[in-house]
Every structure is written in structure tokens, then in C-alpha cells.
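Note that one protein chain is taken out, while the other chains of the complex remain in position.
Order as written gives the chain letters A, B and C; numbering starts at 1 within each chain.
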């Protein structure tokens, strides 16, 4: 049970790039990072408008001198301080992730980055190399991965409770963009603009979430071939898609289906992971994260609840309150940030044994997300053909 | 409200081919056909074993003379009787449907046939021609189509309540064949044998059910291109598949996804239709057929219940009991057979106006199911490529 | 698996009193009684208006001579026929049940009676005596009891899977009479008129359904004390209640709660049985009758599905179609009528061994329903006080 008493070696001095005024995701990062006192916000370059950014930082109680005009100034100034930041989170539009992440690693900082890391696999691999060379971690904000029942699913798969894995269904399909809301919403608009969003909308913005869940739960799966079909039901969104379906053939013959959609009218999130094995299936929906359905062929379907003694220890160690009480997305994020903070500390003290035990969406996960979108776009743009995954 | 008082001009003298001892589907046909006294069983060729077939017929209370050794004998003998049969249902293995259906039409009989009508579109079109020439109806046993909320869905689509249709999701994915149960079950075995089952297993046996529901609810959709990926997770089932996913591009740009699966471990039927429009979506599951989910973007999700006054009249006319009471699959079948019987009578009396108002899975629906399987197999066998639908 | 081939010794010649034109329940009785050819309708006194009743019977295909003006005439005339009826179902307003049932038994007929049997326990015990003396069965139309998962529940309780029984929750609470619909609906009106409905509305009309389910599933429970609180939220319904809650203390200390309500706005049936033991609970809702929830303390909750091999044989013997297919209320009724028919035949041939194995809502169940309403009304009318059950 996490009881919010401090973790040894923490908090780590931390800053944000982006996530200022009117950002939805900024408060989530700050709440999660500081929930268990793993990180502590001491600096920031919150806004493209320096004045607004500084005012925002001051409202958060930061020293005005540590509210910077941009990330370059911040990394440089903080490096000169004895109490300077050791970690930074990047919550800016997609097109800036690569350069900020790269600069942060070059500045010797640990990084937590919003997905996607960047727009091309080549760039992602550069960051991977840089992360290794600089001995700094990069955590990726796949927040749903912090839900504890994903650990339960991973353990059940690992222990063979599902048998041989045959089919993986992934879905993130909401309806909030069924109409051209981007005309009135800046937050929606940049996501549909290739210059800011990159080569895809729903594949990257939505699809990589359940994709990462599948990678977390099924670490052995490797995509061999893939085909993707994408559409822009609101025509002005082209070339970016608001609906896409990807089929994956994994090495060994299992199949994966991923549906990402922003025009699924009337649906809330619609994020789901279903793993089908030769003996049993697991199913989980992010809107009801405290329940995991376990369906053994020939036996009554079961519903597992977070916090219960029958769960694997790995699915219990981040409990914050007893079973029956609803934990939500903020707890999942806090779990992730807790692991990021633990991984930073283990890295800093060179404790590779400890580091190896901390599971979190890391730079490799970030690379894989970028690679997957790239392959999907390559297939879709070739007319929805099967391609060898690379 | 259907009150089981007789329909004018009915019952129609009726026979079965197949559906004898140990058949699961035989009793369903008989129960449905006679529920509203639309048809009355007076003859049969129930079994490939003539003695067993005659004994079975006698147990049903039939005149022993009208329990025939085979369908040919039956059609011939009944044609000579003044009270001979006017309709026949075919509930035999798939590979016999074509010849029996053809013979029945040639004998001037109305037909109710288990799906698939036959194995090729060319054959199906022959039956279509024959049906027209002989002025006899062919009804196809897409039993789920008799659930009244499908009429509600059709009406809502027709009246524009969903807006422009964008995505259609179809699914029939159970887990009962996750293991090679066909080793011990004859009923499973023939379904996986191309000689008896035809060119597919789950595409035809499962997939055509929700496919027909989509055609019923969305009469305007026309498939333009299609791709299909199929697998045999139990290797001995090859070349027939136990899992398949088909993507359809409809004329005008809407997309369809259909997942058929018999290895979805732990799932019961898993039959679903979801229709997504620009304003709202509809979702229906055959295991809870009295509820239809209506999700309007930006408004609270709604659950419609069978039997309620807010439904369209078309979804009320086959009520058999008040709202709240659970109707089930037997009622859906009975509704279909009722319509079959009404269509037979309208045809016989040349009442094309009445006939036009009776909606049922007809010979055209049968053709379309065969055509769809044929296209799916063609795509899958070419490596899962997009093909022009034909 | 029930396959609708005839049962030896059946069908039994059968008539109805009531259930004619515009009756909702009449068609349900006829459909259920004849589904498995256990009974066959050959006569009737369908209507208080003799002409309308005869016309109705003729529409059902009956011999006009066997469409009688009233039950007395029918019992007398049929007794003189060699092929006369041996059984009768009573589907008339409540206030006539006693006299018709009594007359039927005196005429040597088996009876299926709508609940309540009568208005007082004293009357009910008269019928019980008469039933024994005449060696005729009386079945009571607690239709939901025919759902097979109730047999599963009974077996699980009997085998101790729930541990010691502590709490029983019963509920039948719909919202269809939230407004004074009786002003416009004759079907609703008589249920709220003491002269026709007896001493209660929702207690008798709704509450006795889940009460009987509890008696079926928990045969060992015996009510020791009871208190009941009832209200008429639509004032014009007084003295009859449209809402009631009864608390029961069973011998041994278990507690029962039964909520009957017709003003539960927006609820469909809302019929539920939940049985709580020291180890586990069971929960079942009549609107989704193919699922039974089994909650073992400290383990994942389970959902059992009708038709599955893991069920007890007693819960499988009336399967009509494989698991996954939705059976509904009509199947439950047909199962009951099948048992009624089997019990009639076993009684007639004096086969008490066979009779003992047939479980159905019998005259004793009918007595207990009347007794329970009587006790509830006695408590409620005394101000909602605890009374000794008698």
C-alpha cells in the first residue's frame, strides 16, 4: 500500500516545458509527479508566451527566476545552479517533442515526454542512443499503463493462464470529434494539423495507448506484418485520419486488431484491451479501470477487482486504498510517475538491479510507438496493403 | 401484439428436409414455423437414414406415409396429393442446400433454407432466377433478424436519426471451438470440412448473421471493395478458418468491419451490430436482444427496451408480451417464420402490394451472403488484399 | 435437450377459462401449454361475453360446440364427452379464481391457476384439501420459476455452496403505474380494485413472484415473523398499495426483504432474487434470465450462463437450444407447463415416484402465496408492526 510517505532519495528537482495556462494535461503531470513526493516542481518554461509562462509559474508558487522564457534558457540556467533540476517533463505540441527531448538529454536531464516522442523512427532511435549514452531515462506518458490491473493481466499471461496467445484486440474510439469541432477548439485543431501533430491523428494520439498496453501485457509479441486502413470522415482533416483500423500479424501467427477512432459518435473513451488465448481471455476497459474480466473457456466468466487478495502481488503494490473504492486515472498517472522517479534515482546511483525491476513505459516503448505509427501510415498510404514491419 | 390466433389463409402444409433426431436446429424450425399456425408440419424427409427418419416423423405425430426416405421422393409424392405440401424447410448440411432448394423450387414449393443457400454466387443466382420464374419465395434462416429491435434500428437509420452512416461494426465471435472439439463432436466436425461446409467456416457460419443484420438495418449500403484476413488457429481446420476479419469499403466512403471467430475463448456468442453515424450510434447484442443502445454524440447514452411505446410501430407489431418480459431467440425465429408464411400466402394469391410490405431475409439476402463469403475467401486466399467486390 | 417430440401419454385434452380477446396472458398460457404438446386446447369458456368467447374459440380453431358460455357449462358438458377435457387453466380476474378452481377440482379436472389462488388462507386450504381428495394437481402460474437458472440456484444452495443462508432479497418493482394509468386502462384498473384484485395490489400481483422464487431456491426457509409497510402513492388506489416493503425473520435467524412496487419510475420489471450466504451470494434478474451471478467472498465474481456444461444437470434438462442463444420468458412458461403436464400424467397413472421428482409451483405454493399476502396486509394494516406469521 502506497502511503505517501516520502521515498528515499526523493523528491527530485523537476521542471516542465509546456503544460501552462489552459493546458489540460499540465495539471495531470503536476498532480501525478508530486503525489508521492517523487518529483518536486521547482522550475518551468510553461508557455510559448514568456510573460504568461512566468506568471503561471509564479501562481504555482515557483521562484520567478526559475520561470524561464524557453526550454533552452531553462536547461542552461538550471545547469549552473547547485540545486538545479535533474528531470523535466515535456507537455508541448507534438512537433516540438524531439528537439526538446534531445536538448534535455544533452543537458543531462531525465525526461518524461508526452507521446509521440517524435515523428520518425530514425529520430526516435537517435533519442534512444542519446538516452543510453547520457545514462538518463526517458519515460513516456502512456498514463493508462499505470492502472494496476494491467500488471495483473501481464502476470496472468506470463504464467500461462491464457494458454497460447492468439488474438489481441485494441481499441480507443471516442466520438468527441464526430463533427468538425476543431473549427472552434484550438486544443483539437493542432492535433489534426500535420505540421504540429505529425503523420497521423488517431493512430498516434489514441491508438498508441492501447498499443502500449498490449506491449506491456504481452512482452513476447513481435509484429511481423501489418496493414492499415485509414479515413478522414471530416474531409478537411485529410491527410490526417479520424478513423483507422490496423491488422497486425505477429511472429508465430497471432493476430492483432487495433481500432482508433475519433468519430465513434456517442462513445466516451471506448478504450479496450482484449487478449485471447487458447484457454482464456482477458478484457479491460479504461473507463472502469478497477475491473478486469477473465473468461476461461468452458467456465463461468469472472470479474477481478482491484485491491483484492487473489491478485498477484505485482498488481497490489501500488494500492492506495482498499478494494471497492474506485481508483481512477490520476492514481494510474501517479503510479507511473512514482516509477519514473524510482527509475531516475536507481539510474543516478547506478543500481541496475533495482532499475531492472521497475517497469515503466521507457524510451524503447517510445520508439515502438513511433515505429508503429510510421508503419501504419506507410501501409495506409500505399492503399491499405500488407507490409513487412520494420 | 401477436396473439396466436390463426392468420387468414394459414396454416400452409409444410415439410422439412433434415432436422431429425439429434438435430439442434430442427426443433427450432418446427417450433417457430408452427408457433403462430402459419405453417403446419405434415410431411418430412428428416434423416439420411430412412428408417430413423420415418420413426422420427412418426414420433412427431406425422402420418407414416408422409415420412419419406429422401426429399426427391417427398416432392414427387406430395405433388400428387390434393393436400400436399406447399412449403418446405431445408435443415441439412450445407453441401446439399443447393440441390434441395433447386428441386423444391422446381417442384413449385416455397422454401425456407438454412444458410448458406449454396457455395457459389453463380449457383445462388440460379436459385434466384428459379425463384422468380416459379413465383415461389425462398426465405433464409437468419434467425436473429426476427428480433424486433432490428426493425427499430432500421427505422432510426431511415429517418436520419444517426446522420450520415460512417462505420458499421459486425461481430459474431464465440469461444466454443477454442480447442479441437470437432474430434469428439460430429456437429462441429462437418462445419470444418470443406466438402460439407463449403469454402469457409466462421465467415459463412457466423459472419453472415451480423452481415445480414447490417443489410437489414442499412439497406442503402453497397460494398465496393473488400479485404479479408483469415486464420486457422487449430491447424487441422485449414483450409477453413476459425477466425477472420473483413474490412469493407462501401460505396460513398463508409467503412465496415466484420469479425467472425470461433476461438474467442470464454465468450458466449459475442454477436454484435454497431452502426456509427455522424450524429449518433446504435449498438445491439444478440444475447440481450430486448435492449438497443442509442448513443447520440453530446447527449446521455440511451437504452431502448423492446415493447415500449416510444418505439416505432414497425418494432411493435410482433410483440408477444409486454415490455419488461424477456423475449428470446425463439420469438425472433417465430417472427421470421410468421413473415415467411405471410409472404407465401401473399405470393400465392398474387398480392404484390402485401408482399412488398413483408420484410424477411429473402432469396436476394441469400445470394448476398454467398457472394460475400466468396469475395472474402477470394481476398483472403490472395493474401488478404483489397479486391473489387463483385 | 427438449426437442419437442411428443411426451408419452400426452397431449392431455385441455381447456381455458378466460384468456380470450385482448387478454395478454391468454396467449402466453396457450403457447406454453402446447409448446411441447403436453396439453392440447380443445375447449374453452374464454369470455364473460358468451358470443365473443365463442367467436374467439372458433378463431383458435376449436369446435364451436366446445366454446362454452361459462365454466360451469363447460365442466358439465365436457364431463359427458368421452374425449372431454382432463385439465383446465384459469386466467380470469382474481376474484373468480377460488370458485372456478374449486369447481374444476370437484369436476375431477387438473388445474393450472393464475395467482392468487384466492383471497384468504382459509379458502386456499380448502382448495388444498380438495386437490388431495380429488387426486388432482393444481399448478400455479409463477412463470419465472420455469427459468432453468433457478434450478441451478436451488442446487447450489442445497449443496452448501453458499454456506449458511443469512439474507434473502426479493424485488419486483416496475414503474409502469407511476401515474394513474388505470383511468385509461381496464387491464390496470381491476388490479387496483379490491373487489376484483383482493386485499392487495403489488404484494400479490408482483411480490408473490420473487417470493415463490425464494421458496423454490430455499426450500428450508420458514417465516417466523413478518412486518410490512405499504403505501398508495396514487391516492385513489387506497386501500390497495402501489408500493410495499416486507421484512421477514425466518426460523433460525435469517432475514428476508421483499420490495414490491409499481411506481418505480423508469424501471422495467426490476425483478430480482439475491440470496446471501455465509460464503457466497447468488443474484438473478428476470430481464436477463440466461445469467446468474455467483459471488464468492474473497474470489472474483462469476457469471454463469444458461446451457453451459458446468451447470448442474437439473439446470440443463430443459435446454431447448445451445448456450449463448437467448431463451426468454416463453421458454420458462413452456418448461412449467411441461412439468404441469408431466405431473398430471404421473398423477393419473398413480406414479407417485415420478410425481415426486417433478418440481413445479403446486397447490402448496399457491397456499403459501395467499398466506403471505394475508400476513403482509395484517401487519401493514396494523401500522407496520411485527406479527407472528401464521
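Convention: contacts are C-beta pairs under 8 Å (C-beta built on N, C-alpha and C of every residue); 3 or more make two chains touch, one makes a residue touch a chain.
Computed from a predicted model, the values in this text were never measured in an experiment.
Trainee: For the full complex, which residue in C:175, C:194 or C:322 touches the chain that was left out?
Mentor: Candidates C:175, C:194 or C:322; residue touching the omitted chain: C:175.
Trainee: Which of A:328, A:350 or A:383 touches the chain that is not shown?
Mentor: Answer from the full complex: A:328 touches the omitted chain.
Trainee: With respect to the chain omitted from the figure, which of C:297, C:317 or C:352 is a touching residue?
Mentor: C:297
Trainee: What residues on chain C make contact with the chain left out of this view?
Mentor: Against the missing chain, chain C presents residues 162-163, 166-167, 175-176, 178-179, 227, 229, 231, 233, 243, 245, 247, 253, 255, 257, 259, 261, 263-267, 276-281, 294-297, 299, 301, 383-386.
Trainee: Extract the touching residues of chain A with respect to the undisplayed chain.
Mentor: 1-6, 24, 26-28, 30-31, 35, 37, 56, 59-61, 174, 176, 268-269, 286-290, 305, 320-331
Trainee: Where does chain B touch the missing chain, residue by residue?
Mentor: Residues 294, 298-305, 308-310 of chain B touch the chain that is not shown.
The rule is short, and it goes like this: only the chains that are shown with their structure count from here on.
Trainee: Using CA atoms only, can you tell me which chain is the most central one in this structure?
Mentor: B
Trainee: How many Å are there between the centre of chain A and the centre of chain B, using C-alpha atoms for each centre?
Mentor: Here chain A and chain B have centroids separated by 44 Å.
Trainee: Where the CA atoms of chain A average out and where those of chain C average out, how many Å apart are those spots?
Mentor: So the centre of chain A lies 56 Å away from the centre of chain C.
Trainee: Nearest whole angstrom, what separates the Cα centre of chain B from the Cα centre of chain C?
Mentor: 35
Trainee: Indicate the residues of chain A shared as contacts by at least two other chains.
Mentor: Residues 294, 299, 301 of chain A touch two or more partner chains.
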